[in-house]
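Note that one protein chain is taken out, while the other chains of the complex remain in position.
Then we have chain A:
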Amino acid sequence: MNPLRALRPSSPLPGWGLAAGITLSMLSLVVLLPIGALLLRAAQVGPADLWAMIARPRTTAALLLSFRAALVAALFNLVFGLALAWVLVRYRFPGRRLIDAAVDLPFALPTAVAGIALTALYAPNGALGAPLLQWFGLRVAYTEIGIWIALVFVGLPFVVRTVQPVIQEIETEIEEVSATLGASRLTTLRRVVLPMLLPALLTGFALALARAVGEYGSVIFIAGNLPGVTEIAPLLIVIRLEEFDYDGAVAIAMAMLAISFALLLLINLIQVWSRRMTAEA
């Protein structure tokens, strides 16, 4: 009769059928069927044609740019996020809780707002762009550096929010022991504290990277969108759709999905490996 009945676990709590019905129907309608439509279309086009479309110079350049810029931004956020989390947990200064709350601003601020705000700031006549250009000859808006800045902005909270709770839970006794045994503060941080934070750091890095690779709204205003130079992969998908080149859009989307999942898999493997290393040590 009802296929969900067969799965129903023996529990006195009611609501299994209702909850399972709502969950499965909404998950299917909102997430699974649309993604299935993408995969189906990709299968209809076939791997050879998909590859041919991905190998076009403009597409390759866009994909490379998206991943390179995402990597640069995620690496910056890895280092800065660690420093920020450390300062927020361990140091005391006026306004600390306010700063702590402000770290989530990139989650709350719509990406289009961030995009035009950053562009206004870093444009050649902007409040920060003008001095940078005059004093250092550095163009930020409409170059790849502008893309980095937008991606650093959207990825900022990830590393902080994954590492912060772990730092809070470190028992300072462990650091005391290390100091008692004669380690300098730097050695303690490097050999004792950092290994404990490594899994959380990698998780935060992966989240920031995944977010940055697919980011669209905050980037397209500041990027300049010159084909082959500052045109990111998500924008090229939008352009292909506007040309009604659905297969071209599908090819780029599949490449992005494949590379994202490969990266996430790699980071998961590194995490498993680092956990094994710390367990052995």
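The rule is short, and it goes like this: contacts are C-beta pairs under 8 Å (C-beta built on N, C-alpha and C of every residue); 3 or more make two chains touch, one makes a residue touch a chain; residues count from 1.
Heads up, the rule we're going with is that contacts and distances are computed from a predicted model.
Undergrad: Name the chain not shown, per its UniProt record: "RNA polymerase subunit sigma-24", "Betaine-aldehyde dehydrogenase", "Sarcosine oxidase subunit alpha family protein" or "Sulfate ABC transporter, permease protein CysW"?
TA: "Sulfate ABC transporter, permease protein CysW"
Undergrad: Pick out which of A:121, A:229 or A:270 touches the chain that's been left out of the picture.
TA: Spelled out, the listed residue whose C-beta touches the missing chain is A:121.
Undergrad: Identify the residues of chain A touching the omitted chain, counting contacts across the whole complex.
TA: For chain A, the residues touching the absent chain are 7, 9, 11-16, 18-20, 22-23, 26-27, 29-38, 41, 80, 83-84, 86-87, 90-91, 93, 99, 101-114, 116-118, 120-121, 126-128, 152-153, 156-158, 161-162, 164-165, 168, 172-173, 175-176, 179-180, 185, 207, 210-211, 213-217, 221, 234-235, 237-238, 241, 246, 249-250, 253, 256-257, 260-261, 264.
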